[in-house]
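A single protein chain has been omitted from the complex, and every remaining protein chain is retained in its original position.
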Amino acid sequence: MILFNSDYTEGAHPRILERLMETNLEQTTGYGEDAYCEAAREAIRKVCDAPEADVHFLVGGTQANFTVISSALKPYQGVLCADTGHINVHETGAVEACGHKVLALPGKDGKITAEQIRNAHDLHWSDESHEHIAQPKMVYISHPTELGTLYTKGELEEIGRVCRECGLYLFLDGARLGYGLMAPGTDVTIADIAKICDVFYIGGTKIGALFGEAVVIMNPQLKPDFRYCIKQKGGMLAKGRLLGIQFLELFRDGLYFEIAKHAIDMAMILKEGLKEKGYSFFMDSVTNQQFIMIEDEKLEKIREKYGVTYQQRYDETHSVIRLCTSWATTEENVRSLLADL
Amino acid sequence: MILFNSDYTEGAHPRILERLMETNLEQTTGYGEDAYCEAAREAIRKVCDAPEADVHFLVGGTQANFTVISSALKPYQGVLCADTGHINVHETGAVEACGHKVLALPGKDGKITAEQIRNAHDLHWSDESHEHIAQPKMVYISHPTELGTLYTKGELEEIGRVCRECGLYLFLDGARLGYGLMAPGTDVTIADIAKICDVFYIGGTKIGALFGEAVVIMNPQLKPDFRYCIKQKGGMLAKGRLLGIQFLELFRDGLYFEIAKHAIDMAMILKEGLKEKGYSFFMDSVTNQQFIMIEDEKLEKIREKYGVTYQQRYDETHSVIRLCTSWATTEENVRSLLADL
Amino acid sequence: MILFNSDYTEGAHPRILERLMETNLEQTTGYGEDAYCEAAREAIRKVCDAPEADVHFLVGGTQANFTVISSALKPYQGVLCADTGHINVHETGAVEACGHKVLALPGKDGKITAEQIRNAHDLHWSDESHEHIAQPKMVYISHPTELGTLYTKGELEEIGRVCRECGLYLFLDGARLGYGLMAPGTDVTIADIAKICDVFYIGGTKIGALFGEAVVIMNPQLKPDFRYCIKQKGGMLAKGRLLGIQFLELFRDGLYFEIAKHAIDMAMILKEGLKEKGYSFFMDSVTNQQFIMIEDEKLEKIREKYGVTYQQRYDETHSVIRLCTSWATTEENVRSLLADL
Partner (left out) sequence: MILFNSDYTEGAHPRILERLMETNLEQTTGYGEDAYCEAAREAIRKVCDAPEADVHFLVGGTQANFTVISSALKPYQGVLCADTGHINVHETGAVEACGHKVLALPGKDGKITAEQIRNAHDLHWSDESHEHIAQPKMVYISHPTELGTLYTKGELEEIGRVCRECGLYLFLDGARLGYGLMAPGTDVTIADIAKICDVFYIGGTKIGALFGEAVVIMNPQLKPDFRYCIKQKGGMLAKGRLLGIQFLELFRDGLYFEIAKHAIDMAMILKEGLKEKGYSFFMDSVTNQQFIMIEDEKLEKIREKYGVTYQQRYDETHSVIRLCTSWATTEENVRSLLADL
């Protein structure tokens, strides 16, 4: 079986495992207070051009999402997001389990607009009964989105501007951030994201690490006591250095960007091949997740040899599936899939 | 000012105040363990034809909703409801504050269908990633709905059947139950509701009491330790007898139904009058809440003399407003409003 | 049966019921935004000599406690209190259900000291692992305490000073505040409490009202959006005016203090009588709760005619019981109890 299900089907980039090997018997203090974590934090501040940022390493994306959100909101506040947002659909109600309502807005290809955000804000505050309604206080966006799409720099800036004007925190889920940054045609840099967002994270799990997400806090209001939140929510790894070592390696010599680029290259080969074969796309993705419509019979056959993610039914005889590439995908496997499709 | 904003603009039905006066200096034990509460429980069991029911008295509707829901669900389970459901829009995220996702379905005139419920259930369990999605375990419906509409007996039975087949608890919010039961043309009795639902409540606040909601638990699985839940969630009134005395009076000689009927009579005079005057209705309500479209200029003028609830914008020059009658509404005031509209 | 179990065995002071009668058919807006609530807020600001205070009316004490605490704390913060504190022992874990640890300190006769508070604060912040420990951020004290004892003005001032120095909010549970203020020998006024505390409440349920607690917020940091919290936690009474009317009457002509004084007078007759009869006291209470040791056999007999609260076992043959007087206690009943003891 060759798996295109997701971008976390392999272990870690070999350079990361090597560093874990080399450092294995060194003794360090725990909980992210070691020198590797400090160096990794510094490397991330540098790549983000954000010397004042607080950087924290968490284990996974769901954990990063609910830890950030619950640390920022008061009990009666909620978080606006696209209806397709990961926190709204694929985290078993984790944000709600922390007490906060996810305020879903109808997304378009996984994205929401500055105008939608402003309208949601205005609608809330103009309601005579607004004290009876969960108060929007944060905006959650994913970049790339769960559907592989990207915001433009202009869109992000506009969202950032509206958030500031409305007193909303802007939180960007970057579980696949590298794939977004390396996508063809994007005009968004990681420094732009640091400038625009109040808090965001840089995903490691899906881009070369064994696991790990680097939360970058820009807004000083969100910084105090964040480590208490990490500990309470189960995200403070005893051997925190494992996260430091991995992110340090990812941001040494641009490894993170380089391997993300590889995944994008593979995705574009796949996309072009699919186009040539006449497949229709569920939406136009320039990142490592490609969504196509496929006949159910063909899907069944493909699944004998390839792993793919079932997204949803399209019509009576067709389904939408997701195909992912990653830093570890080989061109050989992509060509094989294309040949068999 | 004459208020048609809501059905809780006055105090209590005079008979209730009289009973509170008469019993005022009697000594009773607290927390709902007095003889008045026991008698009221028995009266409610009788009117519901449900000798095995557990009956508990809570103070308000939001409290009743989150206490019932959080007592029934496990942390990863959510509650299906219409997108217009009170728990989804007007309780400041109270259900989420107890940790549970509200799983909103697109309602039609405030109602959801058995088919929608089954589909939501099937969609969840057929998803390969269902463990990553909040699990539907309860269905919340309001009767009357927040838009004044009613389920038919057939619809309720069908919903009940689907819930049983799908292993979902059915919870009916009866904050305005009396108004539903006395509406023209309904074929639903309170005994039907007791038979169909796992748990429901009979609203007192909006129908003659100073305050109070009687939660009726039919499903034995939901009965154990419910008083712990009431206490923890702040709903266990020290002078619990106040609730017992009120509900006992409401269900003596059919007072509850009689005064609900009065509100419906007033609403029907209002509805007919509005029709005659050519007003359009936002939906067809047979209960004590009537929703009409009105020109903004006219609305401004009406509001000089009458209290009404602003529901939402209809178009550039029109709004939707809600007009409520109650057990306390006088025909004189209804006629006055009609004359001024 | 004559009940000395608690101070909430009767309804309300007759003047309150009369006011509810008189105002019953007036129409008002809901949720505490009516003129009675506003007037009651003003009356309370005046009696507290606190023109800047925010005043909110809630239904009960447990509700007031968890609403105030959860509105003030971040998820990782806890509340210091005496191990006998109501929030620690008699609220079914309501504070924890809102996510916060109750940090119990060993109390002496229901009280904690400024020194204990400072030590708890210092111990936390000097711990190398303080991020792994719930952070103390609020102090909860009851006045009178659950054991009927009182703080002196000097003790309260010292606690207030330490709280300010340590960055801790001071929250005073005044469920029985009136009984404390009217106790013989106390040097504490309600204005002192307003000056010293960040937030406190004035209990109505146990002193003349049908129900109701008036939360007084002094610290501006705790004021924003408190009504959202009330609504979310189920404390926003639809017919909010019921609370306004009651508190307005309680604070007109000093009724609140007058009836509290009556309860104290009755308690002192009881206390003196008990002393004369040779009973030992579990602690020296100058308020309306008296705790005595009693032989089990005698207790059994007394319980045939009187309601008392079983507090705890004292030794193999004796128990500790609580006897409460209230605004409604008659001297006749106190004399009868004394005669039978």
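Annotations
Here the chain labels run A, B and C in written order, and each chain numbers its own residues starting at 1.
Here is the rule we use: a residue touches a chain if its C-beta (ideal position, glycine included) is under 8 Å from a C-beta of that chain, and two chains touch if they have at least 3 such contacts.
Only a predicted model underlies this, so the values are computations on that prediction, with no experimental measurement involved.
Checked against the hidden chain, the listed residues C:Glu128, C:Glu276, C:Glu304 or C:Glu332 yield one contact partner: C:Glu128. Which of A:Leu20, A:Ala39, A:Leu299 or A:Leu338 touches the hidden chain is settled by the complete complex: it is A:Leu20.
Residues of subunit C in contact with the chain left out of this view: 75-76, 78, 89-93, 96-102, 128-129, 131-135, 309-310. One chain of the complex is left out; on subunit B, the residues touching it are 31, 70-71, 74-76, 98-99, 131-132, 135, 225, 227-229, 231-232, 236. Residues 1-3, 5-6, 8-12, 14, 17, 20-21, 23-30, 59-63, 66-67, 91-94, 97, 205-206, 210-211, 228, 231-239, 241-242, 307, 328 of subunit A touch the missing chain (whole complex, contact as defined above).
Here is the rule we use: only the chains that are shown with their structure count from here on.
On a Cα centroid basis, the chain most remote from subunit C in this structure is A. For the pair subunit A and subunit B, the CA-based superposition corresponds to a rotation of 180 degrees in steps of 5.
One finds 33 Å separating the Cα centroids of subunit B and subunit C. Put simply, the C-alpha centre of subunit A and that of subunit B have 41 angstrom between them. Separating the CA-averaged centres of subunit A and subunit C is a span of 49 Å. For subunit A, the set of residues that touch two or more other chains comprises 75-76, 98-99, 131-132, 135.
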